[in-house]
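The other protein chains are all here in position, but one chain of the complex has been omitted.
As written, the chains take the letters A, B and C, and residue 1 is the first residue of each chain.
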Amino acid sequence: MKKNTEPSPHPYMANSNNGNFDQMMKVADVSDIEELFEQIPIAHRTKRDFDLGPVLSAESSLYRHMTGILRKSENCEDNLNFLGAGCWQHYVPAICDEMVMRAEFLTPVWGTPSSDHGRSQAWFEFASQLGELVGMEFVGLPVYSFGTAGGHAIRMAARITKRSKVLLPRSLDPERLAVMKTYCSLPELTGYIEIVLVDMDSATGRIDLNDLKAKLSDEVAAVYFDNPSYLGVVESEALEISRLAHEYGAEVIVGVDPISLGILVPPSEYGADIVVGTTQPLGVHMNCGGGVGGFIATRDEEKYAVEYPTLQVSLTNTSVEGEMAFGLTLFEQSSYGSREQGKDWTGNSVYLWAIANAVYMSLMGPQGFRDIGNSIIERSHYAATRINSIPGLKVLWPEGFFKEFVVNFDDVAIGLDLLHSRLRDVGIFAGKDLQSDFPELGKSVLYCVTEIHTKEDIDQLVAALGEAIK
Amino acid sequence: MKKNTEPSPHPYMANSNNGNFDQMMKVADVSDIEELFEQIPIAHRTKRDFDLGPVLSAESSLYRHMTGILRKSENCEDNLNFLGAGCWQHYVPAICDEMVMRAEFLTPVWGTPSSDHGRSQAWFEFASQLGELVGMEFVGLPVYSFGTAGGHAIRMAARITKRSKVLLPRSLDPERLAVMKTYCSLPELTGYIEIVLVDMDSATGRIDLNDLKAKLSDEVAAVYFDNPSYLGVVESEALEISRLAHEYGAEVIVGVDPISLGILVPPSEYGADIVVGTTQPLGVHMNCGGGVGGFIATRDEEKYAVEYPTLQVSLTNTSVEGEMAFGLTLFEQSSYGSREQGKDWTGNSVYLWAIANAVYMSLMGPQGFRDIGNSIIERSHYAATRINSIPGLKVLWPEGFFKEFVVNFDDVAIGLDLLHSRLRDVGIFAGKDLQSDFPELGKSVLYCVTEIHTKEDIDQLVAALGEAIK
Amino acid sequence: MTTIKLKNYHAASWDEPLVMQMGSPGRRGAILPSTESGISDVVGEAKNLVSPNMQRQSLPILPELSEFEVEKHYIHLSQQTMGMMGVSLFGTCTMKYNPRVTENLVYQPFVAQLHPFQHEDTLQGTLEIVYRFDELLRELSGMSKFVFQAGGGADAAYTQACITRAYHASRGELAIRNEIITTAQAHPSSPATAAAAGFKVITLPLEADGYASVEALRAAVSPRTAALMVNNPDDIGIYNPHIKEWVDIVHEAGGLCFYDHANFNGLMTRIRAAELGFDACMFMLHKTFGGPKGGGGPAVGAYGCTEALIPFLPGPTIGKNDAGKFFIEKEGPLSIGRVREFWGNVPVVIRAYAWTRAMGAAGLRDAANISVLANNYMEKRLLEIPGITKGLPELTKRRLEMTRYSLGALTADTGVSTLDVQNRMTDFGVDAYWLSHEPWFIPEPFTPEAGELWSIEDIDYWIDVLAHVCQEARTNPDLVKTSPHNQVVHKMDGSGLNDPKKWATTWRAYQRKYPASNK
Partner (left out) sequence: MTTIKLKNYHAASWDEPLVMQMGSPGRRGAILPSTESGISDVVGEAKNLVSPNMQRQSLPILPELSEFEVEKHYIHLSQQTMGMMGVSLFGTCTMKYNPRVTENLVYQPFVAQLHPFQHEDTLQGTLEIVYRFDELLRELSGMSKFVFQAGGGADAAYTQACITRAYHASRGELAIRNEIITTAQAHPSSPATAAAAGFKVITLPLEADGYASVEALRAAVSPRTAALMVNNPDDIGIYNPHIKEWVDIVHEAGGLCFYDHANFNGLMTRIRAAELGFDACMFMLHKTFGGPKGGGGPAVGAYGCTEALIPFLPGPTIGKNDAGKFFIEKEGPLSIGRVREFWGNVPVVIRAYAWTRAMGAAGLRDAANISVLANNYMEKRLLEIPGITKGLPELTKRRLEMTRYSLGALTADTGVSTLDVQNRMTDFGVDAYWLSHEPWFIPEPFTPEAGELWSIEDIDYWIDVLAHVCQEARTNPDLVKTSPHNQVVHKMDGSGLNDPKKWATTWRAYQRKYPASNK
């Protein structure tokens, strides 16, 4: 008979066999396991038993249980998906997955330059390659997401300028805006940063330069804009925006989708001081939104470097000539180094995705980025052109966009919910409904077209749309 | 303009860029690539161009093309499968797949003790653990399949005894019998081995001992039998069969399914001289039959060892005290060592599966093998009992079987083709139709039930059978 | 001490260049699908689709490699990462087994290829897992609702800070309630996120019992108190028996109480945070619940709270209606909005759910027992090593799960520091240990945690290596100080890491600062 304190052998616990358990009891000089927990007052102990359902310690049962549930979802491989809006369906090369599944990268916690040299090198390669894309020389390890990168960047700018107002474009992703708002605190507290939205030019979808001018002042810590914008529009007056911002001593923060940077000019070339963006398109699956990741990059200037909230690895030497090692730089200013005196905070982030990103960038190389940029812009423009030609449908800004574009359905009778449900019935996940977030755009939908969409896919969408609006 | 001999850059070929290609041309002193092929006479060159379809060098296109086709098949995870008959659906623990997907194991060709120590060790662990299961101390690296292992074992026995007749049970897997026949050559040639089938006792499904006695003689090189048999029956007179065979100086070859050896007595204990069997149940997916693998094991006696057609690794030392190394033993007698003088032949086999097998056996451990044996025998007997209770259906040998059993449908009107098509309609892949291979069993079907089948699954089969025979 | 053979270890060392140093112009690692002529016919040349001033002129300077070269390079780097394939008794992070079976699940299209904005009708399986896992955590904590948006433990602490803000703002008290109380041994994420959210941070000092005193807390609370953020036990490994009183004191003062439950492992199935009175807690799924750590995420800080705080939770949240259908609910007016885009690192939640079901309630209790027992086993052996002392040695209470030790005595004798020992241990195939959070209260600290994963042989080996290195420190201190010797590379030169002229976080910066590297 098993003593009630003795564990049941379980594959996840080496010492769950009686022999090892008893041996530890003996050496640790414990006769009843409860001795170890004596310090927890009886009054603190729970009285109610735990019901976590039948145990599934047999892997075969667990696998079947899990697939039984998970297969109830429909996915974007079996269906044709045109949703983007902050989480994009790009092709993930198989070796990106291979690397993030290697146990040496997947399993462990943070290590040291001695114990985990290889991973540190991969991180350095992530930062170096991303720096090439955005045109910046100082790059931190990734943060949770595009939105949190934006939030940190705003706070960096506020600390640098000692100002507490930021200008954000009206077209900003509402999901990201909500995150960035959280980073700006509330008016009641010190450190509050006021967010002011700059109007969108409804003719172009771009920032309204007049409104920007009107709202700029020497109280503004930073002007933030995306390129391309949430609504897909390339901010072609970027240089002018930066010029205006700099005129007022404000920092320029640009948010980018790095997948565009094989064909779009890097933000460093139009005045960006801080570049943030998403890492998800670079070799990470959508994962129902769990694939997001963000980055922060700047010029390699102390002024910026000392405001980073992230950890970052620096290339350095070892005691042996010619050897490379990678160590943390500016650790002291992180929350690990300085607690509440640190710059914002850091912790577990999405470092594993940094490896997928590094693999992705080295697979693509310069020409791969050029080609994917071209592929996306061609395919998305083809889709826009075709959709625009459907009677009743209108592409709001049919030129100067990348990957995403807005389609307006004001001239057709059908409601978007019904329309989208009809499209789902034929295996199409149409774009993101913009009605509640951008009421000024009417019955509009944001479509995303990437390199994975073939002409046939797009033609299928066009045909289905034509049917569904009837 | 690309010269027509210059390659197009392709991700699978590092030197397909012009720079490297030209550099090689220069160093190799070649001005036109055709120079290298001059020695192929013009008359030998093909005149017809090659059409291999549109190239799919983009991985995303290839992935989509492949999944588009492959998804047209139905599989045994989405359906309830009761097919066994030489390829069995067991649960494959995730780390078996993990290991065989590790590039270091997956990618390379054969190495040496110095370059590929780890893999050699894994092979040694495969042989050692399998040896424990079957109770033998000499184990070769795996051969292609159970059937080819049987074929080699017969040839070993023939060489050892210098005799040329073998007795095989009537109940032998026809698929394997076909393979073993191939290994016995044809009467016109020297080296021909005559196959004589020993009757099956129709009351028990076991070997008919009287017929065995009648056919045994001192011309018999070997008596071969399976345990459990192809039809699932445990050959409980194994000891007697061996005794009889040995009486005539014949070798005893036993074919086993090692998944049974946590509960069934190892063949070494009932007189087997050569043990062969399948490795597929030990951590390898069915792979539409591509998961098969076989093994040969004997006592560690020179008489047997020198007849092995396989390669095998032996534990040995290195120049440093206490270090283990693994080298090939008896390489000379292989076809690599001695061409036509070698023992049969060897070549690429299923060595990667040996790693999956090693992982599987070390995961299961002694208790795991006991438990899985129990689980299978309980579940299969439950299924047999339930099916037997369906009016019109009869389990031929309802006792003394393991994992597989024969159900007879003589008393129901429906043909098996129609029955099985009805079952497919409700997502059930019923067992293997035995009519053409075993006409003496009437309208019979071989069912396979393993640890993956829950009571619910079996009840579902029983209910569906009850419906379908109406 | 038993005599165990030290491993004759050497790390894989491929002398691997940077990926940016590799390759050859024109090589391709990936090819894009060529654009169908039917598309080009309609849209013309790609470059005409971008206004000239926005066109990138020169291509980014990225490596040009074939696919296999990239694969081989990163396989080399993975082998050059010890990555818990040694023995990692990394304290405060609870090393767990990450069941491989869930990796097979989460890379399949039914997880990997989901978009968070799909209609809820098409996400029923995913929603079901997330909802069911919420239920499991509720059962374990007594809380009323969990959300998984926070991208790690610190982000969950930040969620708490934001909710604290929203809660007091909704009551019109925020302008006054601008202080958050924490303790000196609380994880840095508590004070740091509180400060980032705009609060003043009050830190209670560590006292002799192994935690801060009730008196110190009483002295700290006031009408300005917005919240308490603590973990219990913390790295010292002592359970604060006054924690209920603490909660009462803070509640009386009008503050909220947040339990950083990252160190849940030793307490599993013995307490429920809500029953202690806490308003909220967080669990780290990439720690206690078997999710892989990925060297630093993707992670999830599961944030759970009582009924009263639900309106403030970040959105969207996931519910289940009476018909058993799962739905995605937009956040209400009081919600803090988002701490991160979308509804969380879904694959991590799926893994954690699977892990919890594989363990079961009895398994969690076994794990708690084994991990606390293993810690005490380890302690017995550690303290037999000359030069090692326990943090707060006078405290006789059993340490739960982990505690902090000091090599101060060894350093005093030999000059060999804890960093040197950490490096040297890697020479024997042992993963680097955790030192201590800042500031170091204890000289030359290290914080091992045995957990329920590691075999007694692995724990013994770890201790044997440590003992051996301590011995080396006495006989051959230079050997230890100049270590590692059997690693991928030798001892890092950290002298320039904080010097703007010398650091280089990108290859481009390095090439600029060290022109000799350009050859």
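Remarks
Just so we're on the same page, a contact is a pair of C-beta atoms (placed from the backbone, for glycine too) under 8 Å apart; a residue touches a chain by one contact, two chains touch by 3 or more.
Just so it is clear, the model here is predicted, and its values are computed rather than measured.
Just so you know, the chain we are not showing touches A, B, C across the whole complex.
Only one of B:137, B:201 or B:219 touches the absent chain when the whole complex is considered: B:137. Seen from chain A, the chain kept out of the figure touches residues 9-14, 16-20, 57-61, 93-95, 97-98, 103-104. Along chain C, the points of touch with the absent chain fall at residues 7-15, 22, 24, 27, 66-69, 71-72, 75-76, 79, 85, 97, 99-100, 104, 107-108, 429, 453, 455-457.
Note that only the chains that are shown with their structure count from here on.
Summed over C-beta pairs in contact, the chain pair with the top total is A-C. Among the remaining chains, the Cα-based centre furthest from that of chain C is the centre of B. The distance from the centre of chain B to the centre of chain C, each centre being the mean of the chain's C-alpha atoms, comes to 45 Å. We define each chain's centre as the mean of its Cα atoms; on that basis chain A and chain C are separated by 18 Å. Rounded to whole angstrom, the centroid-to-centroid distance between chain A and chain B, based on C-alpha atoms, equals 47 Å. Multi-chain contact residues of chain C (touching two or more other chains) are listed as 27-33, 64-65, 67, 71, 75, 99, 101, 103-104.
Within chain A, the positions touching two or more other chains are listed as 11, 59, 63, 67, 77, 93, 98, 103, 363, 451.
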